[in-house]
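The structure appears right after this line, and notes come after that.
Shown here: the complex without one of its protein chains, the others still in place.
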Amino acid sequence: MAASCTVDGVVAAIRKVAATVEEHRDELVNLDREIGDGDHGENLKRGFTAVLSKLDNPGETPAAVLKLVASTLISTVGGAAGPLYGTAFLRASSAVGQETELTAESIVAALGAALNGVVARGKAEPGDKTMVDALGPAVAAAQESGSGDIAAVLSAAAEAADKGAQDTIPLVARKGRASYLGERSAGHMDPGARSTALLLRAFADAAS
Amino acid sequence: MAASCTVDGVVAAIRKVAATVEEHRDELVNLDREIGDGDHGENLKRGFTAVLSKLDNPGETPAAVLKLVASTLISTVGGAAGPLYGTAFLRASSAVGQETELTAESIVAALGAALNGVVARGKAEPGDKTMVDALGPAVAAAQESGSGDIAAVLSAAAEAADKGAQDTIPLVARKGRASYLGERSAGHMDPGARSTALLLRAFADAAS
Amino acid sequence: MKKIINDPSTVVAESLAGLAAAHADVLKVRTEPAVIYRADAPVTGKVAVISGGGSGHEPMHGGLVGLGMLDAACPGAVFTSPTPDQVQAAAELVDGGAGVLLIVKNYTGDVLNFETAAEFAEGDVRTVVIDDDVAVKDSLYTAGRRGVGGTVLLEKIVGGAAEGGYGLDEVEALARKVISQVRSMGVALTACTVPHVGEPSFVLADDEIEIGIGIHGEPGRQRVPHMPADQLVPALLEPILEDLPFQSGDRVLLFTNSMGGTPLIELYLAHGIAERLLAERGIVVQRRLVGPYVTSLEMQGMSLTLLKVDDEMLRWWDAPVRTAALRWGV
Partner (left out) sequence: MKKIINDPSTVVAESLAGLAAAHADVLKVRTEPAVIYRADAPVTGKVAVISGGGSGHEPMHGGLVGLGMLDAACPGAVFTSPTPDQVQAAAELVDGGAGVLLIVKNYTGDVLNFETAAEFAEGDVRTVVIDDDVAVKDSLYTAGRRGVGGTVLLEKIVGGAAEGGYGLDEVEALARKVISQVRSMGVALTACTVPHVGEPSFVLADDEIEIGIGIHGEPGRQRVPHMPADQLVPALLEPILEDLPFQSGDRVLLFTNSMGGTPLIELYLAHGIAERLLAERGIVVQRRLVGPYVTSLEMQGMSLTLLKVDDEMLRWWDAPVRTAALRWGV
């Protein structure tokens, strides 16, 4: 519906993300109990609660908001997800530069930069059963959508991320804590892929 | 049936006692779990197993057998019951002196001496919810029976001990570990009273 | 019952073998009857300090044998007091010619077995009985209070003084002073399972705790709903403070003890609350001990012990100690 998005729009989207994380905390904890250590939902909730407390002074540009989110997540989440999501938001922030209004194009660029950041930090490949398996397809779908509409781009990304998260179920984990389980990691959705899908869905909802 | 009892008779009786303790181990453990620490049956079993292993060389006189039982119980049972039963058998041994055959009379004397020993060591009074509440009535019944028959004396004692043990159920413990429970000790049979009743029943059975 | 054991009847003996292997520099173990004793025993001219009790409270007492603490410990079967011949064997092994002090926790079984041993012993043997548990109402007509957490403090202070050259009279007097100034209270969140029983000694619901618990899996005095730490810690501390009583200006040693299964993260949290409550009342904590020292197998729960200290007690508390469980200054 929207061709561009101001700093207020980004702030509103981040609030939506925080609400989604809060709402799905237990689900993410339970997914992580199955094949990890049961903290993923709690970690993200702690992080986005801290983000919320800072959003009253978000800065002037979309990039400033994204950087604030990045540094807050890095300093409050911990675990694997903290630096990974932190890097994702940091790279997205750099990608959108000093723009005061984000376009569909810049959002596609931001998503791509986020993916590159996560891969650079975490060294996961597609199929390793990580958040990359949600974020990778999301970036591809966003790029392919070719739409000039932000909501359309984000909803294509969210849909692909959702499918990507579902598709982690049969996979055997090769990165992160779940990899210790070997074959026993198959049959469970990756919590980080699920949270990535939830985040993108929240962004898409905020944009529509 | 018998007016006297030789060293062999005493040894046979002790074997019977050991078998009874083995058989009732779990029952005594469970009684002790209710109001104590759950070891009474195990403690007595350990003690009488050790006694059994020594009975091939029991000594020449009934007193020698009883003394062997006493010292073995003292050095293997531990807990409250070890010194108490040990003292009981030690005093019984002294009471029968150098007799080679025990009479009903000497058995009554031995029981009385055992009771005195337990009271001297443990300082329990009637109604304190201890083995004294079984042994006390047993001694009284044995003395009153006035019989010259060992089996009759012992079976009167066993019957009184049994009733005494039953009668500990409503009592509030004032001695031993059960006393820590205060009012909550009421409603449970005292494990030591129960084991005393079992021992006397085994002696009575051995004599009949 | 899931335990790392082979057979309930050999648990104590096998565990002692491991203890001996782990701490050969500090202690030795003899069997039948079982005694844990200082590697350098007997120490000539030193008062020997001996304790003991049922197994299952580790590190008490075997982990407290060594320089500056116990000369010997007599380990009974699990939760069962040792037998007199263990105590006699211990006395023979460690008597350095300056007399022997027996430290006995006030349980009928422990008292009777140590008493029997003392009757047979040669040389100058004294006995002190510790009864620091305020959960049990004291009375001439009951078995009296139980000996619990205070025992570790008593053994450290008395052991230090014995190592430092105190004679038997002085050691005994110091022991009686410590006993008169120490009070404890415990709580269980879960029961424990004695190996030869195979089932928990009692059953607590998911939201129940047992206040005033003993250290042998005996049920306590009161079963209450579980509560936050901010309420639980005062529920243990208040009866202790009222009992002695401890008052503003008193100097104390605070011992926050885990019953075994309660992890340090919870224990330190509780300790912090106790420190705060004492500070609020003007009671000055001068020394502290935090950890699982007087345990009931895997029981979850804790106890608090407060000792009103003076300079003499502090001196021997601070004195060097080298045991499996407590070590400083050496």
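Order of writing sets the chain letters: A, B and C. Residues in each chain are counted from 1.
In this text, a contact is a pair of C-beta atoms (placed from the backbone, for glycine too) under 8 Å apart; a residue touches a chain by one contact, two chains touch by 3 or more.
Quantities reported herein were computed from a predicted structural model and do not represent experimental measurements.
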- Task: Identify the visible chains that the left-out chain touches across the whole complex.
- Result: A, C
- Message: For the chain left out of this view, which of C:K177, C:H226 or C:R281 touches it?
- Response: C:H226
- With the missing chain put back, which residues of chain A would touch it? List them for me. 29, 33, 36-39, 42-43, 46, 74-84, 86, 121-122, 174-177, 179-182, 184
- Where the missing chain touches chain C, by residue: 2-7, 11-12, 14-22, 55-56, 58-59, 63, 78, 189-190, 206-207, 209, 226, 228-230, 232, 256, 260-273, 275, 285, 288, 290, 292, 295, 297-298, 300, 302, 324, 327-330
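One rule holds in what follows: only the chains that are shown with their structure count from here on.
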- Query: Which word fits how the chains touch one another: line, ring, star, complete or other?
  - Reply: other
- Report the inter-chain centroid distance for chain B and chain C in whole angstrom, where each centroid is the mean of the CA atoms. 32
- Query: Distance from the CA centroid of chain A to that of chain C, rounded to the nearest Å?
  - Reply: 54
- So, in whole Å, the Cα centroid of chain A is separated from that of chain B by 76
- Task: Give the residues of chain B that touch two or more other chains, as numbers and ranges in rising order.
- Result: none
